[in-house]
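What follows is a single structure, written as structure tokens, with notes after it.
Moving on, here comes subunit A:
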Amino acid sequence: MKKLITRRVVALATAASFAAGVALVGGATTSSAATETPVTGGTLQYFTHSTQFPALDPTNMYTGRDIAFFDSYIFRTLVSYRPVEGSAGSSLVPDLATNTGVPSNKAKTWTYTLRKGITWEDGSAITCADIKYGWSRAFATDVFDAGPAYAIAWLDIPTNADGSSAYAGPYRKTGQALFDKAITCKGDTITFNLSRSVPDFNYFLTYPTTGPIKASADTGDKYDLKPLASGPYKIEKYAINDELVLVRNDKWSKASDPIRTPYPDKITVTFGLNEDVRDKIVLDDSKPNAISLDGLQPANNIKFFENPANADRRMNNYDPYTSYLAANNSKGHLDCLLVRKAIFFAFDTQALINLSGGTTYYGEPGDSPVKPVLGMDYAPTTGNIHDPNYKIDGNPEYAKTLLAQAKKVCPTAYTRATNPSQGIIYYRADTASNKKAAVLVEAALAKAGIYVNTVYKPAGTYNANLSTYRKQTDILSGGWGADWANASTVIPELWGEGCCNYTSNKGTNEYKIFIRNVNKALVELDRNKQAKMWQNLAQYGMDQYWYIRTVFGKSQQTWGSKIGGIYYWEPQGSFGFGQIYVKK
Partner candidate 1 sequence: MLKYVSQRLFYTVLLLLLVSLSVYFIFDLLPVDPARLVCSKNCSPALLRDTRHKLGLDVSVIEQWLRFLQGLFIGRDYGVAAAAIHCPAPAFGYSFSRHECVSTVLSHAFPVTLSLAVLAFILWMTVGVSLGVLAARKKGSIFDRVSTVFVLIGTSLPTFLTGVLVVIFIILKFNLVDPLEIGNWSNPLTDPIGWLQTFIWPAATLAFAYAATYTRFTRSNVIETSSEDFIRTARAKGLSEKVILRKHTLRAALAPLVTLAGLDFAGLLGGAIITEKVFGLDGLGGISIEAVTSSYDLPIIVGTTIVASTFVVVANLIVDITYAFIDPRVRHA
Partner candidate 2 sequence: MSTFLEVKNLHVSFPTEDGAVLASNDVSYSVALGETLAIVGESGSGKSVANLAVMGLHNPQRTKISGSAILHLPEGPIDVLSAPNETVRRLRGKAMSMIFQDPMSALHPFYTIGDQIAEAWALYNEGSKADGIKRAVEMLDLVGIPDASKRVHEYPHQFSGGMRQRVMIAMALVNNPSLLIADEPTTALDVTVQSQILRLLADLQKEFNMAVILITHDLGVVAEVADRVSVMYSGRVVESAPIDEIFYNTTHPYTRGLLNSIPRVDNNGIGTRLKAIPGQPPSLISVPKGCAFEARCEFASHVSGGLCHAVNPDLVEKAPSHFGRCHLTGQQVIEIANQNNGVK
């Protein structure tokens, strides 16, 4: 379930106290970066079971690890996160721009100035037009559809009747004039005109989709195979299920880049490793200058982490993601609060924790879609896991009493849950660990008289199909991380009218009020006030049990013994790739 995630989170600098207490657990090893002198040169190797990166094309890039990877090596954006350990890593620094953005007009207009001496790998200068062209590609939704949709939502361009933008991207060129008005270039100064106040606009500019693309080098869908580099490395080879090879970009100059420190001469990523082979490499340290981009299989994970000899080559952190079970609140499904609650209280969370190797590796039950690492937007909610009737290994008796009430209040949903021939339909991705977990879930719910019909969907296409699945299933498992340190990228997306509302809420007056409050919070310029609003909205949704349960997960990373400079880059929930070096 931890793998089913498309977004990322940042820990807010102002919430340092919380982050310091919770975010780093299990003794993350980061001291090497501080005490040793980094070594320049050598080959740094990565390996993964995946056959390819989900995307190399900046416009389609949306996963934290990949953004961290490519931002460190290949792509530059106007603004970047500071590449350091701890909460300081969540602060913004200018990258291609000379500043982190100047808002005006109630944060509806944002202005940036480009740095001098910034170039592409072919030696040509990166211009304001390149930035603009990069933004325009996000509008070509028939070509690129995997990246974030904020450009379309925020730029001051009208929408068509069916909700699509009046601008159709740089290939069809429909509505080009509208786009040319929304983003304007004046020498090295670029101005973004937005349709509403976006106080946290500059955080979005850390995404590669906001970076430059050279129009003459754009090959559309094929650009994914060989994007033009602006960072310290360029792509020498990229073959799916084979390898990615990065070599130094000799057109990049340290003088133009205040953040990046490229140590290795060459970086390779080997794809498509058999999971057993991958784990064996990690367990045996047989490739000391290599880093696994994946986690280990649970059994091997425990084995590795329990061995003190490996203390110097592993870390364990709260990752940016909250996994959740979304209930289908529409009629004929789980449109009954009592039934949703019954399922929540019947869950045997302890069994699932044990399955994943205990709280050390699993994380802990959550009480909000917003994760504590998000800082001020999170506040503990009441009810759910704080309810006196909540038991970590399940409370089937209480669930039964809830069901008994449901039998009278909402008989249809009650029957759906308790009739063996129907049962609650539960969609999940077809992976080995999900299968094991499903067995435990079914067993636990059966104790409360709730029947579950688990339906496995192909893992590879699971995420892409969530919007289809949400209408067919009663429970849908998913995961979400904030795009940056603001719940504006969580609550509206998951529960409001954003991309990924799988609760199928609509119509009711209560829900309409909820939406109105969400939209108010989005444009609130007072950050403290906004945080309070998010907290209240989270409480409301949790009280409705729209999400039957949430988990604040952890993730583990490992690396070879000859690797130095490792730290956990909080905003990306991943390695700080840029500072990694190979020891002599």
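The rule is simple: a contact is a pair of C-beta atoms (placed from the backbone, for glycine too) under 8 Å apart; a residue touches a chain by one contact, two chains touch by 3 or more; residues count from 1.
As a selection rule, all candidates are chains of the complex that A comes from, given by their letters.
Note that the structure is predicted; figures quoted are calculated from it, not measured.
Chain contacts in this complex place subunit A in touch with candidate 1, from the set 1 or 2. The part of subunit A that touches candidate 1 in the complex is made up of residues 6, 45, 47, 51-52, 140-143, 145-146, 149, 162-164, 170-173, 220-222, 224-225, 239-243, 270, 272-274, 276-277, 280-281, 286-287, 290, 458-461, 463-468, 499-500.
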